[in-house]
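With one protein chain held back, the other chains of the complex are shown just where they sit.
Which chain is which? They are A, B, C and D, in the order written, and residues in each are numbered from 1.
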Amino acid sequence: METMFGIAVDGVAYGMILFIISVGLSVTLGLMRVVNLAHGAFAMVGGYVASYAAQTAGLSYGLALVVAVALTVLATLPLERLLYRRIYGSANELAQVLLTIGLTFVIVAGINYLFGPTLKRIPLPEMLTGTVELGPKAIPTHRAFVIAAGAATLLGLWWLLERTDFGIRLRAAVDDPAMAAALGIRTERLYLATFALGTGLAALGGVLGAELLPLEPYYAIRYIVLFLAVVAVGGAGSIFGSAAAALALGIVDTAGKYLIPNFGEFFFYAALILILFRWPHGFFKGRAA
Amino acid sequence: MTSVAERPDPMSDPVSRHTPPAARRDLGWIGIPLVAAVGLAAYWLLPDDLALLTRIAASALFVLSLDLVLGYGGIATLGQAAMFGTGAYAAGIVAVNWINDPFAMLAAGGIAGGGIALATGALILHARGLTLLMLTIAVGQIVQEVANKARDWTGGSDGLSGIDPAPVLGLFRFDMFGRTSYLFALAVLVAGLLVARRIMRSPFGLACRGVREDPLRISAIGGSPKSYLVALYAVAGVFAGVAGALTAVTSGIVGLDSAGFPWSAEALVMLVLGGTGRLYGAVIGTAAFMGIHHILAASDPFHWMGFIGLFLIGIVLFLPGGIASGLERLGGLLRRKEDRA
Amino acid sequence: MPAEPVGSLEVVELRAGYGKTLILDGISFAVPTGGRLALLGRNGVGKTTTLATLVGQTTRHGGGMKLDGVELGGMNSSGRAAAGLGYVPQTRDIFKSLTVEENLVAGLKGRPRSALEEAYALFPRLGERRRNGGGELSGGEQQMLSVARALLGKPTVLLLDEPLEGLAPVICDTLMAALSKLDMTIVLVEQQVDRALDFADRVVFLDRGRVVHAGPAAQAKADPALLERHLGVALAA
Amino acid sequence: ATIKVGVVAPFSGPFGVAGKTFREAIEVYQAQHGKTVGNDTVEFVYKDLDQANPAQSKALSQELIVKEKVSFLAGYFFTPDALAVAPLIDEANIPCVIFNAATSAITEKSPRYVRTSFTLWQNTVPLAEYMAKQGIKKAVSAVSDYGPGLDGEAAFKTTFEKHGGTVVDSIRMPLKSTDFAPFMQRIKDSGAEAVYAFLPAGPTTLAFTKAFSDTGLKAAGIKFFGPGDLTQEPDLPALGDAALGVTTSFNYSRAHDSAMNKAFVAKHKEMFGSTDTVTFSSVGAYDGVHVIYQMIKNGGGGKIDGAKAVESVKGMSWESPRGPLTIDPDSRHVTQTIYLRTVEKVDGKLENVEKEAFPKQPDYGYKVAK
Partner (left out) sequence: MTKLLEVEGLAKNFGGLQVSADISMTLNAGDRCALIGPNGAGKTTFVNLVTGVIPPSAGTIRLAGRDITRLPAAERVRLGLIRSFQVARLFKSMTVREHLELAVLQRDRRTFRLFASVGKVAGLADEVAGLLDTMGLTQAAHTAVGSLAYGQQRLLEIALALAMKPKVLILDEPAAGVPHSESQRILDAIDRLPEDLAVLMIEHDMDLVFRFARTIVVLAQGRLLCSGTAKEIVADPRVREVYLGSRADAR
């Protein structure tokens, strides 16, 4: 019983971290229909900025987080103008894959050049080190913090996309950009804003998740499959879907590794296949479907 | 990115839009002899680089298999290496344990690749878009994990070594200089291209194109989209398996990487780079990518990644249909000039 | 732009098409404020292309179009919509992943949500289906939604591409009556020639990307030979 | 004349650091000992192989032989890449000096392999003996699920149980794991006093070590042992205090206290500005170059006969930055001193500080039937 509880807690904590990093991808993929394989790269950039800000510039953790998100968004906005704008739309999927892989390569090479190949860390403040007791189970304070941040992100995003006119206009622009423009919706600005949202979330996830997914130049490539899995299981563009998927995968992965570590990898992918077999459009049928 | 996902946008590709299909087909026809001719020329011109050329030829066959599923079936996959790896291991295991004739190895690879494609295809091809992409990745990972666990047969992460293929037709030994390897690989590639072209111009190829565009419409004329896709996936699996076997024959070793995700992803990049739905685009893309990689990695291994990234971005921005579409456009221009003259 | 846009439309020697393909080969017509123009012609002559060019969805190769004297050519689609164009495309272009209500909100152009009631009053059917997905609607319901969505933006010039297609005759009656009451400039493309001619005050016939006849609607209606020549039909007696 | 040495290693990609350490060490060696041997100039030609990919490894090696006409092959970070060239070096009669790839079985596949790195068996056997001697009765092994990991697991189990200990759980962890909390839970539940862990150097070791202290295992007094890959020098700054007190066994530590090592580290710092990347693979390459130089010397100039060259260095002994080395005439693998180290802060910088030395350790894994 206690073990089950332990697995559940660990799984939820892991899941929330997956959620916070992947939800930005769900936004760009589901809402803008951009297969943004550079999502991991943006997350990594956020992490590196925070690491630099905290370690070299000596900012506090909170401040470093804000700076990282802001700088990442600012740095990637020109990319939207110059690159992404040309590949919007589901018809361009292959071009998207190629372009974002190319971009990822460039970012990886750049980070490698600037910061070197070794692992980087973002020092945690005193407050977030140590553990909190959750019944019989102790979980690291930092993870508890991430869970809270994830929940806040979840609610905020849901409200923004489902309840505001911005959300409606955005979804209209995604569904049929030409018609949306003909109705007077400024699709270009909307896309810019949404892109910024997506990269901001990526950076946030990169910083908050750095304890689990350590920062190094190949971060950008190493974890992208994991993020895609969350988005696919959740249903692209569905915020609640991403959360449900991240938690489900987190728990499955944790349980698999605990119970049958030798076949941990099998277990995870077999579960993925089963879930996608049962829900081919993801838990919450994706917007793009 | 689900239902409409894999359709190439007719608007983004002005050439295919306005060239009558017949003209495009003609270019396709020149493509294959051209591959053979350039391949042979390379044999004489670059005798010291046969190792690289052999890898390009075998990889091109693999990328070709991906073109079959993606370019003609609209199946976006990041798990094609599962078939490649299965074919490679099958060929290797057959060679190590039973018979090391290169053709027998190719046959084993083809059967294994086709078999695994048939089995997994039937399981996953109900899905589309991102879901399918994930499923293919998952299948790839599982195949790789099986290969890792079956150490007794596959050598696990150490790789399956000790593959020593017999001389081709009992005459041509696989030498250190790679002459036999290269010519053998080139011949298999050209044969593969011919067969693929044949299949894609058949009624089956036509039906597959229909499925790619609108599977529901296919069922409305009485076809079963899934059975076409599964068949196509299996056919492509045979190609991928043969490509894997070809690599096993020419390199004498099979590693876990041959079934890995990076290899699938790289193949996708090479295909899109070359241009989908053309067959010879696969060859162009593979040659361009691996050639450039080779040159960059030799001159500046630390930063080649950045350069190749810029190159990919450049292709998307300036040659949206891939290199092959650029060539077609060039061809179109020349022809128009001729017409005027 | 004048303080109060009133909606006169002028098209001069317009040449446009898709990419390099030229479809419209020099089209000119004008609609005065509050005017109603029927744009008729056989299949594929370029009616849809004309309207799509006006809203900025095609490639313009030459010529111009002015709304209240302001040239539209340099603006993008959303700019033209802001300038007062409203558009009901032939293919309806419902946002399939949005609910009916959200589809309407997307057309509000900044007006308050209370304005949605106007749409539900015009087509009660939409009110009943407001929570349904746009993709779930029947063909005719989609047509209603498309028209209602365009009207909610209070355009000064309304471009209608076969708005009656797929509507039950009673609904056609309702819609035409509602359109007749509108106080805006309207360009109507329609296959139901009799209804179109009843509605419009002027008519333009297109053929292969050119204007082949322009004149008062009433005159055209009374001239079976003319209709026969440009449309290949005589009106049902 | 010029004698070329082809080096195949990852210079880009996730393991790019490894190639970098090779190259730097080679350049340090050449700066210290000159680029010539007798009348011959030794020139290194590098080929990038970014990840384990035996087919590519073979193609690159083939190109080095055919096009570059190298007299030696060297490098090879991963086992399959090293294994792939066995038929080639036999056919071309070229010695192949392995700077890293650590599976014992490699040198069995061709008489032309010489290895100057280490094997998992070599590192693990003395460590397991040490653990048993510390009075540890119950231990868990947790290794990455791939060749070297399985070697480590087997070496640990055999040795530890031979000395009276019990391995209560053998956990194999997927190579790509990111979250280690469940494994920690399992280790905790097993009731072991100590854990023997092996993961390849990189992000996973970091996450593992962090998880070990985060989930309270460290606080619960469970001891943490493993081969030195876990705390390799380039990762230490990122590991931070989580690594303090981790005990590892390895053939080299940057902090090794010897004149030769000081000279090596100093020269490295002089040439490349920092010693952050000095680690086990550096000395693997450094000593590998030494062996190559020796083979050239023994050949007396001119063309290299692979078989004879290898023969000439069997049993060769010398002093390296890591300590005394001998090439075992049987296995052609270096017999060396294995050090027991603990991570400590030295001048504010984390270092693997040597606590004990186990001299003359051979490759215990050579020809162990599997």
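Note that a contact is a pair of C-beta atoms (placed from the backbone, for glycine too) under 8 Å apart; a residue touches a chain by one contact, two chains touch by 3 or more.
Since this is a predicted model, take the numbers as computed values, not measurements.
J.: With touch as defined up top, name the shown chains that contact the chain not shown.
T.: B, C
J.: Touch as defined at the start, partner being the missing chain; which of C:A168, C:L182 or C:V212 qualifies?
T.: Residue touching the absent chain, from the options given: C:A168.
J.: Given the full complex, what residues of chain B touch the hidden partner chain?
T.: Interface with the chain not displayed, on the chain B side: 7-8, 10, 16-17, 20-22, 198-199, 201-207, 209-210, 213-214, 216-224, 228, 231, 235.
J.: Tell me where the left-out chain touches chain C, residue by residue.
T.: 18, 21, 42-44, 48, 90-91, 125, 129, 136-141, 143-144, 162, 165-173, 191-194, 231-233, 236
Here, only the chains that are shown with their structure count from here on.
J.: Can you give me the shortest step count from chain C to chain D, moving only between touching chains?
T.: 2
J.: Sort the chain pairs by how many C-beta pairs are in contact and tell me the top one.
T.: After counting contacts between each pair of chains, the winner is A-B.
J.: Compared with chain D, which chain's mean CA position is the farthest off?
T.: If we average the C-alpha coordinates per chain, C ends up farthest from chain D.
J.: Between chain B and chain D, what is the gap in Å from one C-alpha centre to the other?
T.: 37
J.: At least two other chains touched by the same residue of chain B: list those residues.
T.: Answer for chain B, listing residues that touch two or more other chains: 11, 302-303, 305.
J.: Among all residues of chain A, which ones touch two or more of the remaining chains?
T.: 112, 265, 288
J.: Flag every residue of chain B that touches chain D in the complex, lowest number first.
T.: Chain B reaches chain D through residues 48-52, 54-55, 148, 151, 155-159, 161, 164, 176-178, 247, 251-258, 262, 297-298, 301-305.
J.: Where on chain A is chain B touching in the complex?
T.: 29, 33, 35, 83, 86-87, 89-95, 97-99, 101-110, 112-113, 225, 228-229, 231-233, 236, 265-266, 269-270, 272-273, 276-277, 280-282, 286, 288-289
J.: What residues of chain A sit close enough to touch chain C in their complex?
T.: Within the complex, chain A contacts chain C at residues 165, 168-169, 171-172, 174-176, 178-187, 287-288.
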